[in-house]
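The complex appears here without one of its protein chains, the remainder shown in place.
Labels for the chains are A, B and C, by order of writing; each one numbers its residues from 1.
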Amino acid sequence: MITAPLHGVVPPVCTPLTAGCEVDVPSLERLLDHLLDAGVDGLFVLGSTSETAFLPDAHRRTVLEVAVARAAGQVPVLAGAIDMTTLRVLDQVRTAAAAGCDAVVVTAPFYTRTHPAEIDRHFRLVAQRSPVPVFAYDLPVSVHTKLTADLLCGWAADGVLAGLKDSSGDEAAMRSVTLATRDSAPSFSVLTGSETTVDTALRMGVHGVVPGLGNVDPHGYVRLYRHCVAGEWDAAAKEQERLIRLFDLVNAGSAARMGRGSSALGAFKAALHLLGVIGDPLTAPPQIPLDAGEIDRVRTRLAESGLL
Amino acid sequence: MITAPLHGVVPPVCTPLTAGCEVDVPSLERLLDHLLDAGVDGLFVLGSTSETAFLPDAHRRTVLEVAVARAAGQVPVLAGAIDMTTLRVLDQVRTAAAAGCDAVVVTAPFYTRTHPAEIDRHFRLVAQRSPVPVFAYDLPVSVHTKLTADLLCGWAADGVLAGLKDSSGDEAAMRSVTLATRDSAPSFSVLTGSETTVDTALRMGVHGVVPGLGNVDPHGYVRLYRHCVAGEWDAAAKEQERLIRLFDLVNAGSAARMGRGSSALGAFKAALHLLGVIGDPLTAPPQIPLDAGEIDRVRTRLAESGLL
Amino acid sequence: MITAPLHGVVPPVCTPLTAGCEVDVPSLERLLDHLLDAGVDGLFVLGSTSETAFLPDAHRRTVLEVAVARAAGQVPVLAGAIDMTTLRVLDQVRTAAAAGCDAVVVTAPFYTRTHPAEIDRHFRLVAQRSPVPVFAYDLPVSVHTKLTADLLCGWAADGVLAGLKDSSGDEAAMRSVTLATRDSAPSFSVLTGSETTVDTALRMGVHGVVPGLGNVDPHGYVRLYRHCVAGEWDAAAKEQERLIRLFDLVNAGSAARMGRGSSALGAFKAALHLLGVIGDPLTAPPQIPLDAGEIDRVRTRLAESGLL
Partner (left out) sequence: MITAPLHGVVPPVCTPLTAGCEVDVPSLERLLDHLLDAGVDGLFVLGSTSETAFLPDAHRRTVLEVAVARAAGQVPVLAGAIDMTTLRVLDQVRTAAAAGCDAVVVTAPFYTRTHPAEIDRHFRLVAQRSPVPVFAYDLPVSVHTKLTADLLCGWAADGVLAGLKDSSGDEAAMRSVTLATRDSAPSFSVLTGSETTVDTALRMGVHGVVPGLGNVDPHGYVRLYRHCVAGEWDAAAKEQERLIRLFDLVNAGSAARMGRGSSALGAFKAALHLLGVIGDPLTAPPQIPLDAGEIDRVRTRLAESGLL
């Protein structure tokens, strides 16, 4: 089901919650339709934007089942299998594969102190035992190590991984890997997690984009991707710059009151609530909710961007 | 069952594994007996020394059940409830409490980006919903934030927490918290995770010690603790210095081949294997095993210290 | 002399040294000619590539004098004024201005622990007392803080700074600043320090490029810049990809033997020596010199890239 390399717009799907902090299934279904109707090329559930670090295993299973059912084979579903180390990750991988996902997305070990040899052993063991293709998830802000080009190119050359989801913010390193694998491992897919450098990442040769802001404006990212594919770089830059201005909504929450994660995820959900897609803007504890004034900042950004 | 404040020697118990990477229950029982027979004052399971980050939930449950059964009410059993954020931690807390543990040990959120207000909300929610007392686990090397004295003193004053397990290595901060809570929250327990500053930590007024090396030489730590309680500071220093030299076994594994965690946990298990306590020195993947020469370095340290 | 915004290729000039660790003036003159003959648009002396952190004040003065004399007004000369805090930086600024530089490049305070309010006070004081325009130098790998978009946009709007030299590697943040200042401060110049994302940085709207590798292949960067200005994006990408492959020479030095700075600066100087531009590839202590095998790796990269 997964193309090789996977390409296009693959939004990381928010996880709507009820006031009692359960998965809000009707809202999740509406959100998935909102994305599919916009023409996205795949779905990524249980990543950072999905609040996967905040979701108990039972919630994670619900998200997997709903996403696979709603995608219904129209587009591939990638699932984060996020846990601290190899055996715990493999438990998550098996659950995701059993739910019908097309691929899993896995980080280096975290919480433990790691060494490159241990990171290498981790990915090779996970890939060997996974029933579905494995993408590496490079997310140093969470994992506190960066996947090196040497490791990534080795895994690509050995066929260990299907691709890389790069949320490191290190465009130079991402470009090196993209260039190095272009000839040596042509089915290896590089996806950027950036919201604001999509056009330039595609110029560098990456295959797909996984923008959290794609929950709020999937049509914008689909248009942007299509401009790039068509070589319409000036139109692409204009669309990208509109999305950069919209992306400022992630700063809606006060830095004195909350972390940047609470602010960004709270803003995405507030936007989806203002747009009528989801029923409640709640984020999972211990995140701090946006207050009314902060939600107004989100509303203003939506209006300026023509979405409201 | 837990005294307030909890005090004495509370070793963090290693988790012996079989060659197939299952919990080696007979070895775990022998290790628990080895500790209880030495006269320890409590047991801490599912912390870093227990490889909790590497153990699937099913393994964790086995460890809890074996430890509670073997302690059999002679000493309290504390259990790490280690996961990324509030709702996931609460799942771990409920499992530990159901297994009969006397208290749980909980870190700040990790993997996510956090803010002090979120850390505060996290501990208050966990404590409010936990059936058993909660200790804060300050472990910046894993969690990537440090618990501040302000937060800790607030939780102590409000009766949120039973105590602190300090593995930060920041003795000055630990002393501030110990001094500040001595009068304001006399039942608040401060435990140090250090192997090598036990005598000085006890001079600062901490109540107990949680040394990973206590798996290997529980008699040494029990003697050291008793010297300190008796005010025999020179004898304490002499015992502590012997243990510092023994502790060098954590450097047995080559830094070129493996991380410091693989080396330290591998060395503890190699020592327990050489001492005949456990059946196999295996550590969980993706840790790198010690090779024969590295195990010889462990043997040498044991011999120099009079244990072998 | 400085255009506003400053634009084009502005290489950071290496500082050739004699065997006795003095500035090798004839080699420096040949290097400056090598750059000027290739058609560069400016020169940046006393930055990281110049080993400014390794040069005593007397060496720095020599570099300034030689560069200003050799540039002879054909192109502007920017000078790093690198020191820990405000008053020490101002000593460096005055020396650079007295030597005839056209602008200075200044980092946030380092070695001390800083706060955004202190960084703001620092740049405003330096700019107020500097006889020449001031560029901010964003170099978190050395300074250990990142200049925020809020601070940068405030300085641009208030006319405090002439521009930004961005070596943070954070392309998304650089793009935000570029976009935000485009209308509000049109004379504010954004220069990227990247060797490998020049084409995409120019697509984002930055004005100039300061590539360390430009010492080795100034013609390549001049061609690349001209392709971008002409909108020849595919030709630009091809040239950029050749330079990415050449840039791999920075990995010539063994990571087991030396730091990445020793390797990169040693490789630039080895290349300049192999190309006959400078007399000795020596870097300043305590950097570790490349050995013969490592210099061979540099030679291979030069040959593959058509330079040798």
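A few remarks follow.
Everything that follows uses one rule, which is that contacts are C-beta pairs under 8 Å (C-beta built on N, C-alpha and C of every residue); 3 or more make two chains touch, one makes a residue touch a chain.
Given the structure is predicted, the values throughout are model-derived calculations rather than measurements.
The absent chain, not drawn in this view, touches the displayed chains B, C throughout the complex. When you scan C:R61, C:R121 or C:H219 for touch with the missing chain, the hit is C:R121. In the complete assembly, the contact with the undisplayed chain comes from B:E171, out of B:E171, B:D291 or B:E304.
Across B:T200, B:N215, B:S263 or B:T283, the single residue that touches the chain missing here is B:T200. Touching the omitted chain from chain B are residues 169-172, 175-176, 179, 194-197, 199-201, 203-204, 233, 237, 241, 244-245.
Taking the whole complex into account, chain C touches the unshown chain at residues 21, 53-57, 59, 82, 84-88, 90-91, 109-115, 117-119, 121-122, 125, 141-144, 257-262, 284-288.
Just so it is clear, only the chains that are shown with their structure count from here on.
Think of each touching pair as a link: the shortest run of links from chain B to chain C has 2 of them. In this structure chain A contacts its sequence twin chain C using mostly the same residue numbers, the overlap exceeding half.
Distance from the chain A centre to the chain C centre is 35 Å, each centre being the mean of its Cα atoms. Chain contacts: chain B has no residue touching two or more partner chains.
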